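Missing here: one protein chain of the complex. Every other protein chain is in place.
Then we have chain A:
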Amino acid sequence: MSSLRLSQQQRDHLTLLQRPASDVVELCKLAFDYLINGPNPSRYETMAKKYIESCSPEAVQRAVEALISLLISVTTRVSVNTSAHMQSVLRQTFPELSSDVLEVLEQFVTSKRNFVEGSIKSANIRAYRLVNLNWRLEVRTASRSLLDQCTVCIVMKLYLHTEPKNENRELLSVDLSDRSEQELATMEEDGRRHRKDVIVQTDVSSLVHMIKTLEDALAESKTRRVRNIVDAIH
């Protein structure tokens, strides 16, 4: 079973892990916070003063960033199926750490694994994902070319987004209250670039055909053959 290959610099930054498990828990919490809200220097300063008397706030921040780097490495480089496997990889990577700390680390990398997976693995070539659908049932009663008609028509608005997954987008949502106008404009521009709304229409028989076809696709994905292939690749 292989260990993770970490650079010496990364290992240096992670020396703060050689502390009691309760301190490591705090560091992991700071790393979670970093993932959602970005760096928070005041908290690193408090942490440096409160728990780790002999280190600077910068060292705390570097440790937090190295933890996130570790999380990404574990998610993208290690194919882990069981908790025992994960523990073994971490033990081989950090032979100097106590089992308490290793347990905390294992919980840290496991709990955010899905988040990182969605954000990084599937995000290298971002296709549009369907995030919402609005619909309207219409009956067209007349048009320029046909005055007398009664055509049932379903209009749908598809909301597409290139962000990886719904749950990740929610996690990535940020507090807008104390952002500058320029930051808000940049974020809006970024949102517009990654978003596409498409309005389409269909008729009832095509709708029934669509449902049937999509159900076939879903059923096919649940067959033993497809499951076996996906498991084998994983």
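Structural remarks
Here, contacts are C-beta pairs under 8 Å (C-beta built on N, C-alpha and C of every residue); 3 or more make two chains touch, one makes a residue touch a chain; residues count from 1.
Note that in this section contacts and distances are computed from a predicted model.
For the chain of the complex excluded from view, the name given in UniProt is "COMM domain-containing protein 3" [choices: "ER membrane protein complex subunit 2", "AP complex subunit sigma", "COMM domain-containing protein 3" or "RNA polymerase II transcription factor B 52 kDa subunit"].
Screening A:Thr15, A:Ser69, A:Thr110 or A:Thr202 against the full complex identifies A:Thr202 as the residue touching the chain left out.
Only one of A:Ile36, A:Leu184 or A:Ile229 touches the absent chain when the whole complex is considered: A:Ile229. Residues of chain A in touch with the missing chain: 75-79, 117, 120-125, 127-130, 133, 135, 137, 143-149, 151-152, 154-156, 158, 160, 165-166, 198-204, 206-211, 213-215, 217-218, 220-221, 226, 229-231, 233-234.
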